[in-house]
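One chain of protein is taken out of this complex; the other chains stay put.
Each chain gets a letter, A, B and C, in the order it is written, and its residues are counted from 1.
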Amino acid sequence: MAEFLQFAFSGLTVGAIYALVALGFALIYNASHVINFAQGEFVTIGGMATVALMTGGGLPLLLAIPAAVMITALVGLALEKFAVEPAIGRPGGASVVTIIIITIGASIFIRGVVQVTLGKDFHRLPAFSGEAPIDILGARLQPQSLWVLGVTLLVVAALWWFFGRTRFGKAMLATSHNRLAAQLVGIDTRLVLLASFGLSAALGGLAGILTAPITLTKYDIGIMLGLKGFAAAILGGLGSGPGAIVGGIALGLAEALAAGYISSAYKDAVAFIIILVVLFVRPSGLLGGRSTERV
Amino acid sequence: MNKRNFLRTAAALVALGALGIAGAQAQQGPIKIGSFLAVTGPASFLGDPEAKTLRLYVDMVNKAGGVNGRQLQAVIYDSAGDARQAVTFARRLIEEDKVDIIVGGSTTGETMAVVPVVEEAQIPFISLAGANVIVEPVKKWVFKMPHSDRMAVEKIYEDMKKNGKTKAAVLGGSGGFDQSCRKEAKDLASRYGITVIADETYAPTDTDMTVQLTKIKNTPGVEGIVGCGFGAPTAITARNYRQLGMQNIQFYFNHGVGSQQFIDGAGGGAEGMRVPVAALLVANQLAGNDPQKKVAEDYTRAYRAANNNEAVSTFGGHMYDGFMIAIEAMKRAGGTDKAKVRDEIEKTKGFVGADGIYNMSATDHMGLTLDSFKMVEVRNNTWKLLY
Amino acid sequence: MSVLTVENLSKGFGGVQAVAELSFSITEKRIHSIIGPNGAGKTTLFNLITGIYTPSSGRISLLGDDITGLPTAARAARGIQRTFQNLQIFFNMTALENVMVGRHLSLRPRLLPSLLRLPASARADRETEAQAADLMAYVGLGKWLDADADAMPYGALKRLEIARALAARPRLLLLDEPAAGLNAVETAEIDELIKRIAAGGTTVVLVEHDMKLVMGVSDHILVLDYGRKLADGTAAEVRANPDVIRAYLGAGAA
Partner (left out) sequence: MRRLLDARTGGLLALALIIALLPLILPNKFYYDVAIKTALNALVCVGLNLLIGYAGQISLGHAGFFALGGYASAVLTARYQWNGFAAMAVGMAGVGLLAFIVARPILRLRGHYLAMATLGLGIIIAIVLNREIPITGGPDGMTVPALRLGEWRLIGTTTWYWISGGVLLIAVWLALNLIDSGVGRALRALHGSEVAAETVGIDTTRYKVLIFVISAVFASLAGSLFAHAERFITPTEAGFMRSIEFVTMVVLGGMASTYGAVVGAAILTVLPQLLTKLHDYEHLAFGAVLILVMIFMPKGLVPTLQNRLRHLVGGQPR
């Protein structure tokens, strides 16, 4: 029991990280049908910027966190404004492949900038509420894991409120359902697109900060987190918010349990094997809806 | 159609022309030391200090008048730890830059990929990578600097044996550096009367090792854990080790963690862990009469002064040794004749480097013994020399 | 004899019944029209007949064979071709190549001969090219042979789709609003083209809003309203049907 709990804690913690990244994918995908392969780099920026602000800028953690989230959001906005929009906004739009290459180019570029400005070393943030582990039924949990899980829940609640209760959130939701119709009723879909990148980047940055005390942070930590987050987003059903959360947690748990009860040798393959099986059996993902194409 | 032809030709010419300009540099003058290193990528913790060290010492030697009256020039390429790129860069160093010797190759994979190239070109090559396969069997033109993965494991097993521990668990990453150490750990165990009763793996990108550690914790009888790895995963492992309250089991890491960054990243979790490292890391704790003390302290001082007070790692030390052995050999050979330099490298005797005292021979192209490895323990967030 | 028979066909999207309990049959070598107000389910019906949509219930048979479960390509192989209301041109090809694709079923290209460009394969390709060029001349696109499809005007693209469909030598040709967006002269030309096609032995089914065109060419008209059959018969019969008049001109006009 204690062993299972320990595995589950590990899976939940890692899963929550995947979930936050997946949520970022879903946000942008909904607004623009763009898969942002630079999503993982937002995680990098969040963590690395916090470290830089604390060690280089001498800011206390409480100030460094919002500042780093802001910085990440700004990078997200810049990415949309200077790299994605010029391509999408062109008459005739851009093909899926073109946008994929652009966001991949952006991820390489961002990694390059972080590496040049903040270095190649890994860094650690202090845990928000100490390092002393908590004992639960014989399994031991880092207090920071609770922070990660708690904030993930808060984010989900906040997003639910945002999309369900605010005017702008509803506008974003409308755009995701039918871009043209949204434009016709007067929604500024370009602003929605911009906002989705900003919001998604802020989420990624937050994820990077929350997890840096557990996973440490490094200029290239975003690569794998980005890919796993993408897998989680697909698993849950691309574009579905609750799906992203479920997909992330499910992947995290599956990895931990597979490593625990089967073998750790292929732990990092688990996510991709699951995703392949799911795509073979149920391509729309766990919670994704089916869509009929119109001719 | 003509336009297509024209375009294609133009593109090819532009590309080749640019290459030519980039490569066409003076062929006479300075002694050229070529290097391909994993300056970026997953193994950048190796390549980065190595590149910095090479630049630093080329400058220092030049200021002191160079070698045999000639200035030195370093040509460094970033292979990102990728064997494919390493081969291209090795060819570039040999054919285009016409270097006199190659000191480089941060990882075993890139080193081994380059071996056929240097053997064919007949140019001395001093590798900075760890695995024994590089020099076993001996390859005429290939030498290697640091302690091998095998020696690190031997040092660990000696310590376990001394403390009466016979049941070991192995925990390592899936990268080349880690896998080589894991293999040695399993192969050598019986020779020290040790049995490996648990064996766990993580990916270099993993962010949590509690699952693997829990399995080791729940394997009855484990007395010592041999950790194989480097970089962030090792720091995470240390944190999880403390989180799970496993301090009753002695944890050993191999020399991949030999930097202050590991201790800082572990956030206190590394306390009590033991690591076999080169003397460099504990230079100030060496006995006054230790021949390595001065070398290690000088290197530390120079490196920190040149690099914003950045803490030294043992990996930069590999480059220091390789570079020094190379120029010593050139001095003895009285020039850069490749065959002569190779012979002189092979004759290196009693060279005191950061990694130890080198005694090479026709059958030993590494030249280090277990003695020069130091066992250290993390105490109060710093390395404490044990023996 | 009946080329196409539709029995009790229904298709719903969510709560909306686009086609409901529809039955009718199409007889050979004539021009049939399907008319009805917007949203009457005409295009949905075409999509059901060609297998782009699967029906919620009902049966479609071609020349007596049930084809309800067949995929689109297999229905094409049995002789159904269509054009699209909102063009589905291969814009990444030339006009001629668009029509050559229409010959796909009889060309049956094979991989290895194509890769190696064996003489037989090259010869078949040249024949296909000649046939496609003839067809383009037939629909009046003779001067557009080498044009890129994306450089052609709307009216020409309408004909290009017809030429592509004809290339497959269909038994049943479904034309979805062939005259939409065309001027009077062009519409007259299309009118004439449709008659020629039918005269050549192909059964034509037309969805069209241009009543002048419909009444002029059709041997038989089917009127749909909210997915249901409102009336069918000859042009004169339909014109006189009070239900049709009510649907088109509004209640009270009857």
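The rule is simple: a contact is a pair of C-beta atoms (placed from the backbone, for glycine too) under 8 Å apart; a residue touches a chain by one contact, two chains touch by 3 or more.
Fair warning: this is a prediction, and the values are worked out from it, not measured in the lab.
The undisplayed chain touches these shown chains across the complete complex, A, B, C.
One of C:7, C:28 or C:97 touches the chain omitted from the figure, and that residue is C:97. Between the chain not shown and the residues C:2, C:25, C:61 or C:121, the one that touches is C:121.
Contact with the omitted chain, checked across C:50, C:187 or C:203, is made by C:50.
Summary of contacts with the chain left out: across C:137, C:151, C:199 or C:240, the touching residue is C:151. Where chain C meets the omitted chain, the residues involved are 50-52, 71-73, 76-77, 81-82, 84, 88-94, 96-97, 100-105, 107-111, 114-117, 121, 124-126, 128-129, 146-148, 151, 164-165, 167-168.
Across the interface with the omitted chain, chain B contributes residues 1-5, 7-9, 11-12, 15-16, 18-20, 22-23, 39-40, 76-78, 82-85, 87-89, 91-92, 94-96, 107-109, 112-113, 116, 131, 133, 174-176, 179-180, 183, 201, 203. Although one chain is not drawn, its touching partners on chain A can still be listed: residues 29, 35, 83, 86-87, 90, 94-98, 100-102, 104-113, 115-116, 223, 227, 230-231, 234, 238, 265-266, 268-269, 272-273, 275-276, 279-280, 283, 293, 295.
Simple rule for what comes next: only the chains that are shown with their structure count from here on.
With centres computed as the average of Cα coordinates, no chain lies farther from chain A than C. Averaged C-alpha coordinates give centres for chain A and chain C that are 47 Å from one another. For the pair chain A and chain B, the distance between C-alpha centroids works out to 35 Å.
Those residues of chain B that touch chain A in the complex are listed here as 40-42, 44-45, 48, 174, 200-203, 205-208, 210-212, 214-215, 218, 231-232, 235-236, 239, 242-245, 261, 264-265, 267-268.
Interface residues of chain A, counted against chain B in their complex, comprise 3, 6-7, 9-10, 13-14, 17, 115, 120-124, 126-127, 131, 133, 140-142, 211, 213-216, 218, 220-221, 223-225, 256, 259-260, 264-265, 267-268.
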